[in-house]
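Shown here: the complex without one of its protein chains, the others still in place.
Order as written gives the chain letters A and B; numbering starts at 1 within each chain.
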Amino acid sequence: MSTDWLIVPVAYLGVVAGAVSGVMEARRKKMDVVGACVIGLITALGGGTVRDVLLGRMPVFWVLEPSYAWWAFLVALVTFYSTGLLVLTSRSILVPDALGLGVFSIVGASYGIQMQDSLLIAALMGVITGVFGGILRDVLCAQIPVVFARSTQLYATCSFVGAWVYLILLRWNVMASVATLIGIFVVVVMRLMAVRLNWRLPDPED
Amino acid sequence: MSTDWLIVPVAYLGVVAGAVSGVMEARRKKMDVVGACVIGLITALGGGTVRDVLLGRMPVFWVLEPSYAWWAFLVALVTFYSTGLLVLTSRSILVPDALGLGVFSIVGASYGIQMQDSLLIAALMGVITGVFGGILRDVLCAQIPVVFARSTQLYATCSFVGAWVYLILLRWNVMASVATLIGIFVVVVMRLMAVRLNWRLPDPED
Partner (left out) sequence: MSTDWLIVPVAYLGVVAGAVSGVMEARRKKMDVVGACVIGLITALGGGTVRDVLLGRMPVFWVLEPSYAWWAFLVALVTFYSTGLLVLTSRSILVPDALGLGVFSIVGASYGIQMQDSLLIAALMGVITGVFGGILRDVLCAQIPVVFARSTQLYATCSFVGAWVYLILLRWNVMASVATLIGIFVVVVMRLMAVRLNWRLPDPED
């Protein structure tokens, strides 16, 4: 049983969330529409791009499947010019962003495990796919990635944990479609709870 | 009819402009000669490198054709040590930079359209080839890319428009050499006019 009927639309939702978050940050940095579109595209597509390059899956996914780039581009354009009308806050993209994080993480981990039979490498591919778009966004905005800050609620951690759950279920011979759905579910629920309950990582200085 | 007799020398001019602009920025940031050479090389070769990686054309072009790296390296070295003698301003590299932007954009778009029959992807490859060297320069100098700032006159936009002109001419079955020359011409003229007439992008907050 393929889970593509579920995964593909949610992946597009993740691309939308990435493009919107990129444009929001670009506006905060006083960029013009070109800057905003570039940051939007990179935030939306950057994680999967880095994963594809590391694994040698080239040309990268959005060159093979241009509709991802079209979506990100049009969403970035519309978001940039509608900021007066539409008040966008990080709160308003929380749910699409969490869903995108879930799908990107599990898809990334599945590509990783196809290439190399190491759970750590596959989990890292999941995390890279899930969070590197946002890291590249922050690097291009000349700021320390938000995802690394102590004040940030669990984000990469959700991706990492969900990827391990998915990979261990696969190793236990659970059906791939079931493992995929559970993995995504773990990431999304953990992320939403982390925001709601303000979960952070333990710090040795505390 | 090949246009290589024209494109190859202009591409080298673009590499020179990139190396000079990298070294100028590196000096402003108080870097030593190693820093300046690395930034010079990355500014000159970075756009084509990112394009090659995304398209899976590896090893990247300057590994296959080391003379590009030699040029960039020697120009960076000479520029660094001649700054006392030679007063370099962004003004003095405006024309070589615009010519480089034109050639890089159209060459990038032509590689893109060979790989994937999507005009958006090919145009993005043109823009990436044209502007990513400067973006990487600014990221390594820990500042927001100049090309994204509202105060910057049209730059990536010229690359994007010229690439679309070139791609649409190709689709209309115009000879590749003619389409190439027109595409480059559009980028260069548009960029020089943008600087002369201080063209910027419309901003929703204006």
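Assume a contact is a pair of C-beta atoms (placed from the backbone, for glycine too) under 8 Å apart; a residue touches a chain by one contact, two chains touch by 3 or more.
Source: prediction; values computed, not measured.
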Given A:2, A:67, A:82 or A:118, the one touching the chain that is not displayed: A:118
Residues of chain B in contact with the chain not shown: 26, 29-36, 38-39, 41, 49, 53, 58-60, 62-64, 66, 69-70, 73, 80-81, 83-84, 139-142
Footprint left on chain A by the chain that the document does not show: 53-56, 58, 112, 115-116, 118, 120-121, 124, 135, 139, 142-145, 147-150, 152, 155-157, 160, 200-205
